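Every protein chain of the complex appears in place save one, which is left out.
So, subunit A:
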Amino acid sequence: MKNIVYLLSTLLVLSGCSKLNEDPESYLTTDQFYQNEQQATAAVNGVYRKLFESGQSLYNSLIQIGVEMATDDYEAGPRARNAHVRAISGLTHDASNDRMEQLWKQSYDAINTANIAIDRIALIPEGKIGTDIRSRLINEAKFLRALNYFNLVRWFGDVPIVLHETTSLKPEDLYVEKSSEDKVYQQIIQDLKDAEALPTAKEYSSSDIGRATSGAAKSLLAKVYLTRKDWQNAAAKSQEVIESNTYALFDNFADVFNVATKNGKEHIFSVQFKGNASYQGNSLASRSAANEVPGINGDYADALHKAGGLYQSFSAGDQRKAVTFVSEMVSPIDGKTYTFDPHFNKYYDPSVVGNQGQSSKNFPVIRYAEVLLIYAEALNEINNAPTTQAYWAIDEVRKRAGIAKLQDVAPNLTVAQFRDSVFQERRKEFVYEHQRWFDLVRRGADYYVATLKAAGKTLAAPKHLHFPTPQRELNLNPKLKQHPDWQ
């Protein structure tokens, strides 16, 4: 019997060796995080990364694929083999289109990450985080939340507003109904107004360059007002940015897309890319790069929709044309010169020839040229005719592009003619910068449908002013209803 006692006591000792509680060594859990300033900063850094988390992500090609393909300027290139992508390009997409699902999914992912940061950073005890940094971090998260809601509301119309972390799996927490576009915009404006308290670019330390700034919040707010046709506020906000003297146009259009001039005077808010650095390059570069040229290894998945006439719309002296497009290249392998249909060239990074997936070019979400054009457009609408200031603003942009001032060539435009001019300028200035679809839609169904049909995309219809609410979400959330145009 002694033996048994020995054995049993051995057992008890052994059983003490292993515990059933999970205490992961290589993972953090939500409850142990968000405790101090460093962790709060990491939480907000995570929200920025949701701008392009991985793969085809929002600002790393998804918006180009899921949104811009449905315009007169872009189409699915020969290497865009996916049926969903080609459906968007040909306007045959429906509620089960997976790229549109991704737009919804990734935007809400970013919003929830922001929500958690906003809620949890507010709960960090005094002393563990500085007062200024706490409000700065919360406001950065609010800026990003607003940016994502602004995209969502423009793509999908009415959408659910989620402002707090989901902490339970109960139906009342999982299912949120849609709010009206007005309510969504109220939330966006509220968040951006809070974010106006952010530091200016100059107030940030050099190691924080790239964070959302007060100027970014004001510029985005101006764009929100413009989209709402709230011309007064749009003009006022854009004027505020202009008069802050924080920003200016680069003299040379090419500098907008130069690696050396990243985060420069014209850039108000940009998505940050860096190649070959255990990080992520701007994949729009490889998606647009030529695959006809040996050694370039481009994808040619994002192509110019030639029938839309964009390429031809550039006048000869327009400096933007050569920066925007490339149609001739020397192969790094055989040294021969190849010519081909124009490819987008804004993100092509000559330091990584043949490996454009590692392009270090930033993506400009909003830059000073747009603030000028917002200002011009808003003033024209307010006064029902272009003002001197409106001419000045558009001509700043034209002057830098190396083309004649509108004031000189067409000084007496009507409100409609000036409006057309602004939109035309936007189209040429912001090629491959995720603006075209929004601009077409802003002008209403008739304009959108007519423009696309003229460009040979004959299936365009008024319902295309919005994307269908993803079928998956309708299936999973009984409170959700499809957009009326897609029912």
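By definition in this document, a residue touches a chain if its C-beta (ideal position, glycine included) is under 8 Å from a C-beta of that chain, and two chains touch if they have at least 3 such contacts; residues count from 1.
Methods note: contacts and distances are computed from a predicted model.
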item: Among "Hydrolase", "TonB-dependent receptor", "Cell division ATP-binding protein FtsE" or "Branched-chain amino acid ABC transporter permease", the UniProt name of the subunit that does not appear here; value: "TonB-dependent receptor"
item: Residue ranges of subunit A at the interface with the undisplayed chain; value: 1, 3-4, 7, 10-11, 14-15, 17-22, 24-31, 33, 39, 41-50, 53, 78-79, 81-83, 86-87, 90, 92, 94, 96-97, 101, 104-105, 108-109, 111-113, 115-116, 160, 162, 165-167, 169, 173-176, 205-211, 262, 272-274, 276-279, 291, 297, 299-300, 352, 354-355, 357-358, 458-459, 470, 472-473, 475-477, 480
